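Here's the structure we're looking at; comments come further down.
Removed: one protein chain of the complex. Kept in place: all other protein chains.
After this line comes subunit A, so read on.
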């Protein structure tokens, strides 16, 4: 019963006063940042990283995880109240949430969203407890060949699943890998693409990329929308009451989409965004009266909310057990863990069970905090939406600058940060997705190391990647996922 002991230990870690405080700070700041339209979960985590400097690994991870699922939770508030989703994972929430708010039932909609998120979060953390240990023990068989194939799958999946052109997403991913190749080579020590600069010898810090490409680039959204008045009034939240009948009605969707969301969250490349859309569509399809969807159906609100929160827990499975993030957001989370001195992977569960189980246990409490924060306090918290953006913009910029300065104490990195901010903005203007870039950048070093180790072991034989059965399956899946968009567009054309 070693696992049980560890779980109990994990709860003990999470229940310490200090860590409870960090869970609370994490979910609160996540909710607040996630609520701001324009700033997504990646920015939320990146902005909070400086706070974790020098923290114990378990506490840092607990804090950052709280920011992550707090941001998804908070995103639904602005989806419902303003029809302006704070994060992509809550776009589907606005389909039925905003109509409810316009009918004067904003309070009810917020309550249903909070309950569904809580349901999805709690059920999926339970699933995480069951699945993570199995995954970790399976992953101990992985060698460098399999790791490379797995990361390759993650990159191709995120590229083929991202919105818009797959080619553009792939270009973003390759750029991410290229940026990762700057600096001293890990295996031979050769300097690459440093142009003689000492500042580039250690490569580019991931925080520079995360804050620049996301937080700074997203600040421009705030700048351009600064004069827009929010089109709802503060006093219109209304009663939070959910009737027994309604509670009964949404319990089915919550259970269904918690499971669906969790599974999609585990898969590489997919995440809260895809799972919430998929759940919305499924719920509409199995509904007896699909015509009420989009007009304020509470099931249409409960389904994506349960699903996006479940997907966030699901995303922790590959992150904690394989050490390989499946999405842009978890990639930044991985970066935050490395800053804190935790190296996630199959051995984390055995070597640092208190970190591993402490974080998972903390998620239960995080979800409870979120429920408490979101139910009675929501009208109060929603006021954050009415803080003048003109003030907020400059504060976010300073936070980014100081976050980077705090790790390097070098103004060179700040110029780089600004450069990546501009790059991120240009990418948005030209519809290049930024998530594949950050994922590729974080995976870059690991990917190259395992690629070259695998080739060194096979004496330069590239067939090694298809000779191991696990890696062959993973590579086949990657190729399949890249061909998928091609097939889809072919099918569309032939239908015309």
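Assume a residue touches a chain if its C-beta (ideal position, glycine included) is under 8 Å from a C-beta of that chain, and two chains touch if they have at least 3 such contacts; residues count from 1.
By definition in this document, contacts and distances are computed from a predicted model.
Chemist: With one chain of the assembly withheld, which option in "Formate dehydrogenase subunit gamma", "Methylmalonyl-CoA mutase C-terminal domain/subunit", "Hydrogenase small subunit" or "Tripartite tricarboxylate transporter TctB family protein" matches that chain's UniProt protein name?
Modeler: Of the names offered in "Formate dehydrogenase subunit gamma", "Methylmalonyl-CoA mutase C-terminal domain/subunit", "Hydrogenase small subunit" or "Tripartite tricarboxylate transporter TctB family protein", the absent chain's UniProt record gives "Tripartite tricarboxylate transporter TctB family protein".
Chemist: I'm checking contacts with the chain that's been left out. Which of A:135, A:455 or A:470 qualifies?
Modeler: For the chain that is not drawn, the touching residue is A:455.
Chemist: Given the contact definition stated above, which residue among A:9, A:220 or A:251 touches the chain not shown here?
Modeler: A:220
Chemist: Which of A:430, A:463 or A:491 touches the chain that is not shown?
Modeler: A:430
Chemist: Hey, which of A:3, A:134, A:187 or A:201 is the one touching the hidden chain?
Modeler: Here the residue in touch with the unshown chain is A:187.
Chemist: Tell me, which residues in subunit A touch the chain that this view leaves out?
Modeler: Those residues of subunit A that touch the unshown chain are 50, 53-54, 164-165, 167-168, 170-171, 174-175, 177-178, 181, 185, 187-193, 220, 223-224, 226-227, 388-391, 393-395, 397-398, 401-402, 405-406, 409, 411, 414-415, 418, 422, 425, 428-431, 448, 451-452, 455-456, 459-460.
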